[in-house]
Structures are given as structure tokens and as C-alpha cells.
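Of the protein chains in this complex, one is absent; all others appear in place.
And now, chain A:
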């Protein structure tokens, strides 16, 4: 199973878009007992609502778990939890999964949720989905029903990542009669339904009265979209919104320092801010030069300067929330002399083509000055994101150095594709990932640890820092996720005191 995903969405900016929101009068003040409303500020507005044909973190962020549900969902601790499947059994050869479906579930269009919808949804990934991530379900051989509420999924070979994949967009369950206008009218089984979408401003989700499970405390959620970080901050300061879902300018946190009014949640994400080096282009086709780069960068200083010290340090493509995480930050300690020695006295002129996104621009300046100390002169060239960056760096790999936040979970596998823009080519690495997916659970963890070490040793790239999960909310808002590790922003756990 190849997993070449990634959405380089970046703190959420893909096609993002638009804005609006600020206060417009704030929210209705009077709350009836038992009904709570909440408005949450986001950076990127979905281009449309169809995550089967359009990329962008903003769509699953708004809809998954909230409007669409899968058979299983991802817990805050990273565990797989039942959702539309009450339970499941795995055969001894680990190739057959038998899901017992929850009964009495209906879609928001009134159609009952049955085994046929499960088969339909799995088939649709193969036939209709347009995104490359659909290959994550290539391991599925066939999907059949035993009865109306039992579905048997047979895999071609055992896959440790299968259940996890079902917690993502790819596992969302669609109604056979509800896919006519996915871009504008999502139909799911979730606790919320789409009430309205004011393009350029906000999406309104209302509680689903026919929901099968416990109804969420917050019965109406407004997702407000801001292009401008200052405008979003002002909206929270003036009561226009209750929550900033992702702080875009960490130095602005001082405005929210008053603990009587605001609270800040800080945790980790799956976002590795990678300094990519084109492994197929001189001078970075030379492992020694890549290693020199890793030694030349003072990561702690970089994080302090570029992102106000918020976020963590990592040494390979694994965030600390994954079970196969190992602290690899000691592999290449900051050592200018060592870096110079590896370069053998040579100097280089290279191009650093970065997206015009705040974290990339801030990091690039620090990287440039630190590389200059060892004799690598990097010329910074900011490119419009996404259009120009996707075209030049990602698609054509026409670059020496770049910086991007790789936000997709479990995305170490992108290094296994030698056509990927890193142009990292090490067959041993691919073999480790395959054996990790097919072996036992323990084998998986061992192999992935080895794989992460291999990337670090080879200096396939440098990992500048792990993007922080930074949420600011009005005092009294509870249930905010500490770590941003799921595709969805789960509103069901939120409440106001």
C-alpha cells in the first residue's frame, strides 16, 4: 500500500480563501437552556465541499466527524474507536475485517444507513474519487455484505494502516441517494448538518435532530473564515468569535495573555516543517552536503526566531504522537566546524524556492543566514502559493532548497516515492515501509523506527520544526483538542461553561 499523500496545506492555506467574519454583530446573546452556539475562526475556507474531488485541508476539517462519519474514528490519544461500526473482528490472517454496523442510523436526507451504503462508499473511492490518496485503499480486494448490518472487507494483503485510513476522509460513508451535489450539499450521518454557507464569510452547521447518538452540547456552530490573521485576532478580542482554531502569528499571543478572558491550548500537530533538499540535483545529490546543512542549522534558534519558540523540534519525519516516534534531534547537532569539514572548504550558490507563507518566509531567512556561515549562499525566491510553488517545486522539482509544512498524518511514506519532489531514491526505505504495513503490530513499530532513522542518517531532508497546535478561546470554552492530529476539527466535544 503506497501512501503518497500529503496535503501541503500549511496551517491551512490551500486554496483557501476568503474571509469574513469578524464580528458582524457577534453571536446571539440569549441562549436557550440546552442550546449553545459557538463560532470558530478558521484560516482557509473550502473551495467547495467535495473532498472526493478537491484537495485542501479545509473541507475534511469542517465536515469529517461533524457531518460525515466513518465506520471508525480517531481518538485524541490516537486510538481507533467505533463509530458507525459498533464493533469489528479481524481474521487470524489479518486479511478479513467483519464490521457490525450500528442499527437505526439515517442519513440527513432521510435514507437509512445500511450495508449497501458501505459497499457503495468503498466502491466510490475506486470509481469516482480523484485524489491520489485514494491509493491508500488499494489494499482492499472486495467488500461484501453478510446481512443488512454486517459488512466483510477482504484485503489483498494484511495492512496495519487499513483501520487508520478509515478514520480519514477515505472512510467517510456516503448515501447512495446523497451524492448528486457533493460540492454544495453534503449528506452524511453525523451529528451536524450543513445549514448554510455564505461564501467568503462563514459556514453554519446545525445539530442534526435525527442523529443516532448522543447530541453534542453545542447545537449550532459557525465556522468563520479569515484571510487576515489580525482580523481574526480582532474578532476574538471583540467577541465576534469564540475560538481561533489555529494561531497564524504566534507573536500575537501576547494579546490574549489575560487568563480571566482567554485561554490558550498548545499541543502538537502532524505538521513537519521540512527543509527539502533536491536529492537529484547538485550540490544536494551529495550526501555530505546534505549532512553539512543539517549540522549548520541551529534548530532551537530557528524556532525561537521564526515561530516565537512555539512548536517542537524533530529530527525525522515522525511527530511525537505516533507510536513509532523516537527522539532523533541529536543525530545532527548544531556544529559549524563539522559542517565546514563535510563541505571540504567548498562554497555553493543555491536557490531556495519557498511558498509565500508566513512560516516559510520567516524560517527561510534564518536558514539563509545560518547556511551562509558554512559557505552555502542560498538565494531566497518566494513563490505564490499554491499555484506557482506547486508548479515549479512540487511538480517539476526545479529547486535546490524549499520549505513547506507537510501536514498529512503518517506521511513518512512520501519519501518512498522517488518521483516525489524530494527525489530521494533509496529502495531499502521502501522495503521497510512495505514490511511495516504487512507485518505484525510490533514489527510495524520496529520497521518504522528504522525507516525514520534511515531518513535522518541519509539527510534526505532537514526537519526545521514541528508545527504547533495553537488554539486560543474565550474563557469557558471546553473540549478543545490539545493535539491537532486528526483531519477533522471535532465540534462534538466542545461546550461552553
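Couple of notes before you dig in:
Quick note on the criterion: a residue touches a chain if its C-beta (ideal position, glycine included) is under 8 Å from a C-beta of that chain, and two chains touch if they have at least 3 such contacts; residues count from 1.
Throughout what follows, contacts and distances are computed from a predicted model.
Of the candidates "Cytochrome c peroxidase", "Carbon-monoxide dehydrogenase large subunit", "Peptide ABC transporter" or "4Fe-4S dicluster domain-containing protein", the chain left out of this view carries the UniProt protein name "Peptide ABC transporter". When the missing chain is restored to the complex, the residue among A:42, A:211, A:226 or A:284 that touches it is A:226. In the complete complex, the residue from A:101, A:133, A:318 or A:452 that touches the missing chain is A:133. From the options A:250, A:386, A:409 or A:484, the residue with contact to the unseen chain in the full assembly is A:386. Touch with the chain omitted from the figure is made, among A:35, A:53, A:177 or A:478, by A:53.
The chain not displayed touches chain A at residues 4-8, 14-26, 45, 47-48, 50, 53-56, 130-133, 183-184, 198-201, 224, 226-228, 230-231, 234-235, 237-240, 384, 386-388, 390-391, 394-395.
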